[in-house]
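Below is one structure, written out as structure tokens; comments come after it.
Complex shown without one protein chain; remaining protein chains in place.
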Amino acid sequence: MIVPLEHVLILSTILFLLGLVCVLVRRNLIMILIGIEIMLNAVGLLLVGASAFWQQIDGQVMVIFLMAMTSAEVSISLAMVVYLNRRKGTVDVRAFDEMRG
Amino acid sequence: MATWMFYILGAITVVATLLAITQRNPVHAVIYLVNSFFALALLFFLLGAPLVAAWEVIIYAGAIMVLFLFIIMMLEIAPGVEADRYGPNWLQWLPILLLAAALGICTLLLTGLDPVGSNGVPHWYASPRDFGYALFKEYALAIEVVSFQLLFAAVGAFYVGRPERKSKSPAGGDR
Amino acid sequence: MTLLLALIPILPLFGGLVNACFGSRLPRPLSALIACGAVLGSFLATLGCWPGAAGEGLKTTLFTWLQSGSFSAEVGLLFDPLAAIMALMVTGVASLIHLYAAGYMEDDSDQARFFALLNLFVFAMLTIVLADNLLLMFLGWEGVGFCSYGLIGFWYRKTENAVAGRKAFIVTRIGDLFFTVGLLWLFARFGTIGIEAINSRAAELDPTTLTLISLLLLGGACGKSAQLPLMSWLPDAMAGPTPVSALIHAATMVTAGVYLLCRMFPLVSLSPLAMGVIACVGVLTAFYAATCALAQREIKRVLAYSTMSQVGYMFLAVGLDSVSAAMFHLLTHAFFKALLFMGAGCLIQLAGHENDIFQMGGMRRRSQTVFWLFLAGLLCLAGAPLTGGFFSKDLILATAFAKGDPFHLGIYGLGVLTAGITSLYSFRLAYLLFAGDFRGEELPHELPKLMIWPLPLLALLGLSGGLLNLPHLFGGRSWLSGWLERENDLLQIPLQSEYLLLGVAAAVFLLGWLVAHFRYRRFAERETEVCKQFFLTGWQCDAFFDRLLIRPFRKLCYFCWQGGDLGLIDGLVEGFARACLQWGHAIRFLADGRISRYLQGFAWGLLLIVGWFLLQAVR
Partner (left out) sequence: MNLLELQSLLPQLILALGATAVLMGGAWLENRRFWLLCGMLLALVAALCAALYEPPLLEVAGMYSTSLYARFCTVVWSLTIAATLLISCRYADLHCFGGGEYAALLLFAAAGMSLLSAASSFVGLFIGLEAFTLVLYILIAFNRTDNRGAEAGLKYLVFGAVATGFLAFGIALIYTATGSFHFAEALAGLQLDGGLRPLGLAGWAMLLVAIGFKISLVPFHLWTPDVYQGAPAPISGVMATAAKGAVLTAFLPLLAGLGDAAGEIKSVLWLLAILTMLGGTFAALPQTNLKRMLAYSSVAHMGYMLVALLIGGEVGGQALLFYLVVYSLATFGAFGVITSWALADEEIQEYAEIRGLGYLHPRRSSALAAFLFSLAGIPPLAGFFGKFGIFHAALRSGYTELAVIGVLTSLISLYYYLRPIIVLFMQDRSAYQLRSGCREEFILLGSCFAAILLFGVYPGPLLELVALVLP
């Protein structure tokens, strides 16, 4: 036994929460995206831990899909950042509140 | 040994992430994050996933974070961009704190239900051979779908990032 | 054959839909052509189905319409002798009226809407006729109500027309209410709404229920057929275009009530009390309407009251246990009344859109053709011997006489009196219209050819209608009674009484003519007498209803509106509405466009879910 499963769980939860905090309190779009990356990495850690716990390979495979998905998402979101920056000249999310109500 | 490594690496990851999310300058944040991902990669290795560890370094630390850096540099995003005009917003932190408390209670309950020790993560190692076998045999279909997804994400990134009817943007199109 | 049967109602539906959707885009002649073609096609389909109608009849289920537990309503058609003869009459008369309407509506800008409604009306009417269950019949019932509402108020820009349409709708709705209750009651009792099933099991009901259900059905029939006491809408309904009056208020819709009673006859006939009530309603309406017709000044109102009166005869026939007499009179009446209405339309046109018969006169000189045709219709109405109207009316009166007991003899007496009055007002109309000189100022208008040529056919049908059910006395074989398999409707009275009855009928006719001749031969504007005024306003019925029902109802409404509605309900409702809106605003401002605010929503939501789980874990 390396560690109890709970400890892996706690570590990944802490990472997930840190990512969530970053998403919630930062106003810079880039930082929000970084926060999302942190959340997804926390998921990866939990999956790898669970994979080892159950001694099955599925969890690890899922991590690969997660990574692929993340890279697809990042490519779109960064393209979006470029696009938005071109339109409004800022990456501050507070600038984007034209629609409301 | 492995147990100690786990806690040390875990601590490094948490601290590096904490530093990353509190940086005012996005460039610094990215650098800290790369650190955190390296430690995470080692954790993966420790938990018996060498291939995932390698990809963590290659894809996350290597590609994605570099892409972030690239965009930050290209757009010349100044560190002060999000100076808060309204002062610190406590309401923003409230759900986080409550959530942390709730999750803490959850963990306590969990450990209370299942005595520590009965549910440990064993030493276990998935060889790249097993991994590849699973990936391309059992999950071949998923690989196909994901590859399609990457294709269309690239198309979309290209479409969105392209300047209006002029030259092609280098931003998103070539990932 | 099944397909042909389905085509009967579907063709008018199709025509109506085409006209409703694309009518305004189509060239005008095409829109009229589609409408006429659809009804004519339907007529031909009915003829094609005719051989299948004998005996048990044709049956087909198009599709299951509703299915819920044991309850199932199917869109099924039943083409038995009764339905066949009715369908043939409806499609035939409607075809002619459509042709007439094509001429009548030549210059109207809303022609497509008119034909769409007219076709839909025919569809709804055929649904009533062909339905094999009461629910489907009720749908058609409501359908004709709606279409007649739309058609009476066709020129809705005039308030008076719109009001007439509304009145017709509301009054017939009261009747529909009775019908609905009866229908639901029957369903509750039998668990089915199939007409045949109900009729065959009617004997299972206890007498009280049976009588009540029969009376409810009678209430529904009264509403549609403008019988006492739900009759007040029919004269006002004359505001619609003339073809509408001809189709709806003469030939088809008003007879729907009679048809309903004939359809449910096996059930209704089990209750002697209900039969007596039906006979009374019929004969009283016949008398009431005939007296009213005596005093009317508008040509179409005279005809409307006469319709009401003739439909009263049909009810009387049903009440006398003689379905074939009712159907006989229904058929001959449909022919000559359609003829009269269309002729009236021609006369109004000729007189330059003049409705008032006191302003007409001398119309014979304007058009000989119309005169002879109209006269033929009047003769049938008045019951001139050997015309269709004579035989059918006589059969009803003779049936009453044949019953022999005092009650039925009284009815017979009233019926004969009414026949006399009928003859009187018919000839009053004839003299006022055709004798003397034209009293109005309008110049004659052109009459489209299309408006003339359906008339001779109807005149022929009306005059020779007696052949349908020619009594043995005249060498006939009572074909209609045989077709409807109601041989016991035939008269069982001695020959000399039969001659006597015929003589009485002819005498009454002659008497009416003579009185009219002496009184109206030369036109003179007479003083308005009290009695006349009373008749003119339909025995003051509108005023009576106004006093009895509408005013107290208004007062009640006003009270409810002021006290209950404005004070209590509106206060509650508006308060509630205001509270809702305020909540809305509050929730709306959560979405202030800020991404960080939205993300907090996520966090709160997660907190909510986790907290909820925790709560349950603790519990």
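We call the chains A, B and C, going by the order they appear; numbering starts again at 1 in every chain.
Definition applied: contacts are C-beta pairs under 8 Å (C-beta built on N, C-alpha and C of every residue); 3 or more make two chains touch, one makes a residue touch a chain.
As the structure is a computational prediction, the values presented were derived from the model and not from experiment.
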Interface partners of the hidden chain - shown chains only, full complex considered: A, B, C
Residue, one of C:P29, C:P207 or C:G605, that touches the chain absent here: C:G605
On subunit C, residues whose C-beta touches the chain left out of the figure: 63-67, 577, 580-581, 583-588, 590-591, 593, 595, 597-599, 601-602, 604-606, 608-610, 612-613, 616-617
Residue numbers in subunit B that touch the chain omitted from display: 106, 109-110, 113-114, 119, 138-142, 144-146, 148-149, 151-153, 155-157, 159-160, 164
Touching residues on subunit A - with respect to the absent chain: 5, 9, 12, 16, 19-20, 23, 29, 32-33, 36, 39-40, 42-43, 46-47, 49-50, 53-54, 56, 58-59, 61-62, 65-66, 69, 72-73, 76-77, 80, 83-84, 87-88, 93, 96-101
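FYI, only the chains that are shown with their structure count from here on.
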CA centroid of subunit A to CA centroid of subunit B, Å: 5
Distance from subunit C to subunit A - Cα centre to Cα centre, in angstrom: 74
Where subunit B and subunit C are represented by their mean Cα positions, the distance between them in whole Å: 79
Subunit B residues counted as touching two or more neighbouring chains: 92, 95-96, 99, 103
Multi-partner residues of subunit A (at least 2 other chains): 20, 24-25, 27
Complex contact set, residues of subunit C against subunit A: 588-589, 591-596, 599-600, 603
Complex interface listing, subunit B residues touching subunit C: 91-92, 95-96, 98-99, 102-103, 105-106, 109
Residue ranges of subunit C touching subunit B (in the complex, touch as defined): 596, 600, 603-604, 606-607, 610-611, 614, 617
